[in-house]
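Remarks on the structure that follows.
Yeah, one chain of the complex is gone here, protein chain that is, but the others are all in their spots.
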Amino acid sequence: MSTSTEAEPQEQAAERTPRRRGDAVFSGAALGAGVLIMLALAGVAIFLVVESVPALSASGDQAYGADNIVVYIWPLLYGTILAAIIALLIATPLAVGVALVISHYAPRKIARFLGYVIDLLAAVPSVVYGLWGRETLQGWVFPIYQWLHDNLGFLPFFKGPVTTGRTILTAGLVLAVMVLPIITALCREVFAQTPVMHQEAALALGATRWEMIRMAVFPYSRSGVVSSVMLGLGRALGETMAVALVLSASGVITINLISSQNPSTIAANIALNYANASGTKANVLIAGGLVLFVVTFAVNFLGRWLATRGQVKE
Amino acid sequence: MADLDKTASLDRDLQPLTNPQLPAIGPVLAAVVAWGAAGLVALLLGWNIAGWLVLGWVAFIVVLPAWSSAVEGKRSAIDRLVTSLVWSTFVIAMLPLIAVSWTVIERGAPAFSVEFFTSDQSGVIGVGGGILHAVIGTLVITLIATLISVPVGIMAAVYLVEYGKGNRMSRILTFLVDVMTGIPSIVAGLFALALFTLLLGPLPRLAIGGSIALSVLMIPIVVRSTEEMLKLVSNELREGAYALGVPKWRTITKVVIPTALGGIVTGATLAVARVAGETAPLLLIAGTLRSVNWNPFEGGMATLPVLIFSEATKGGAKPEYVAAQLERAWGAALVLIIIVMGLNLLARVVGAYFSPKTGR
Partner (left out) sequence: MRTSMRRAIVPGIAALALALTACGSDDSGSEDATGGVEEGSLSGQYTIGGASTQEAAQTAWSVGFTDVQPNVEVTYEPIGSGGGRENFVSGGYLIAGSDAYLTDDEGELSDAVERCGGEDVIEIPSYISPIAIIFNVDGVDELNLAPETLAGIFSGEITQWDDEAIAADNPDASLPSAPINAVHRSDESGTTENFTNYLTTAVGDAWSEGVFESWPNSYGGTGAQGTSGVVTEVRDGQNAIGYADASQAGDLGVANIGVGDDFVAPTPEAAAKILDVSPKVEGSSDNQMIFDLDYTTAEAGTYPITLTSYLLACPTYAEQSDADFVKAYVSYILSDAGQELGSNEAGSAPLSADLEEQARAIVDQITVG
């Protein structure tokens, strides 16, 4: 690169016009790439809307036996949100802890390596998690579910009957594993950004490490953690294959987490039924996809907004 | 009298200038005691290893803070409790990674054979054949997606950092890219499907559609990572080039991008690794095919993730067929993980090789 910068000045005066053209072409290409991205996103929205329109009037056989599209999609949306919430309830405390290990607890050299290891969790493809959940994990959690049902069966969550390990709770567990690295990575950055002066001041005043984290790190990073949880939620809502493989779904609405009847999720439902969908049924599924798109859009929007608001406040 | 009391209390305050502390080996001792006791209980009650580990963990969480509380006081005890809990989260987070890796290797390795990598599924009933067609499909579809996404992503990032510089368009674009990062993969698949349904009629099966769907997922990742890297290039370099009369576009291509190249390549490689394992969009648009297809513009293609899904969920007329299909699924899962992990490792190596010029 140094050679080219040296060669330039000699040509400078002579080649004014071609240079401007080069600039124009290049900046045009850069702008074009940006516009293309906008068009692609607009395209996603427009195609989904156009293909969803026929679904609005679908009913009966054309809407998989539901009276109308709302009745069909609502239980799926419920299942989507339920699975995502279970995932976040499990993943968030873990992710905050792991992020603290990497940012504050582990020695610096090890911390970097630990970060890579956690990133590997995110590298495992979702279909592999699905296969693992379907074949292996469900067998491990089955006795636990039986225990939960026997001992905590009075709670509506564990009412049972426990007949299978492939329940919405298992799906939530697998989702938790998948969103954990995402939340961890974001929390880690937020924690690392805490002003060092605040932390050292706290330690100098005699605070233990935990007191320092509680008083100097957490207040500073609260909105950042919330936004990272929102972004994790966005991922959990849209995750498809892991749920599709793990869950034995019947599409009911229930808060019973370990019974034989489980809610399905929008994304998994599309993946499982698309191959056989013909006519308006395809549109019904796409309408479900549109709902999912809107929900994840809103969640991500909220997450980003919180993130930027947190930054401004500093 | 009062004076005497005061000096006495002063004495008490002064004497221990530092609080008593547990020996450095304290946590280790507590761990030995905790898991040792748990081991005895587990043996007596006939529990399995998992039960022993969990019980030991509970004992440790109780023993160490209790000891610390007795010696060091309440605040230290809480600190030790939290430290134990925080490290526990890391161990718990590791469990699924270890479990998944172990299961995939254990069940996938027996599938590996020469035939597994050199043949496809055409003409195979149930048992036998290989996954060559799926490996080729994954490579072709991912390669095309990369060829689309990397230039577009880099150019968009260049626009954001070098040209847009916070104007209205670049703010909107940054926001949209952020939103795009969160698009569920199945929605990207539906987009490609809807697009080609309009173009080709119902139920299109086209490998290039899979590439387009993957591009929708990949572009925002490339934009974000490239943007971060370009921002790290110091302005002095740019100003130096401008001062020498170098046009802006040559400054970008010859100075800025080469400086940030390591990070850009790392980001792009990670993006490839991310989409290589995507299943849902390919299931919708690329479909399943039993034989090798090199032409992305005609017909569908089998890919590793879709093969894993279909082999795992497909039934068979005979139990040995189902077993063979499952083994094939696990074998393909192992191949896919090797590919994805290899890409991740490559990205780290590239990153480590190019990057530490900028102060971080």
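Letters A and B mark the chains in the order given here, with residues in each chain numbered from 1 onward.
In this section, a residue touches a chain if its C-beta (ideal position, glycine included) is under 8 Å from a C-beta of that chain, and two chains touch if they have at least 3 such contacts.
The model shown is predicted, which means the values in this text are computed figures rather than measured ones.
Colleague: Which of these, B:P27, B:G287 or B:P305, touches the one chain of the complex that we don't see?
Modeller: Per the contact definition at the top, the residue touching the missing chain is B:G287.
Colleague: Of the residues listed, B:G26, B:G126 or B:P151, which one is in contact with the missing chain?
Modeller: B:G126
Colleague: Identify the residue among A:L36, A:A192, A:A277 or A:L302 that touches the chain left out of the display.
Modeller: The one listed residue touching the chain not shown is A:A277.
Colleague: Hey, which chain B residues sit against the chain that's not shown?
Modeller: Given the touch definition above, chain B has residues 109-113, 115, 122-129, 201-203, 205, 287-291, 299, 313-320, 322, 324, 327 touching the missing chain.
Colleague: If you put the missing chain back, which residues of chain A would it touch?
Modeller: Residues of chain A in touch with the missing chain: 61, 64-65, 75, 138-139, 161, 163-166, 244, 248-252, 260-262, 264, 272-273, 275-279, 281.
In this section, only the chains that are shown with their structure count from here on.
Colleague: Report the inter-centroid distance (CA atoms only) between chain A and chain B in whole Å.
Modeller: 12
Colleague: Report the residues of chain B in contact with chain A in the complex, numbered from low to high.
Modeller: 75-76, 78-79, 82-83, 85-90, 92-94, 96-97, 99-100, 103-104, 107, 151-156, 158-160, 162-164, 169-170, 172-173, 175-188, 190-191, 193-195, 197-198, 202-203, 215-216, 219-220, 223, 240-241, 244-250, 252-255, 258-259, 273-274, 276-280, 283-284, 305, 308-309, 312-313, 326, 329-330, 333, 336-337, 340-341, 344, 348
Colleague: With touch defined as at the start, can you tell me which chain A residues reach chain B in the complex?
Modeller: Going by the criterion above, the answer is residues 1, 4-6, 8-9, 12, 19-20, 22-23, 25-27, 29-34, 36-38, 40-41, 43-44, 47-48, 50-51, 93-98, 100-101, 105, 114, 116-121, 123-132, 134-137, 177, 180, 184, 208-211, 213, 231, 234-235, 237-241, 244-245, 267, 270-271, 274-275, 278, 282, 285-286, 289, 292-293, 296-297, 299-301, 303-304.
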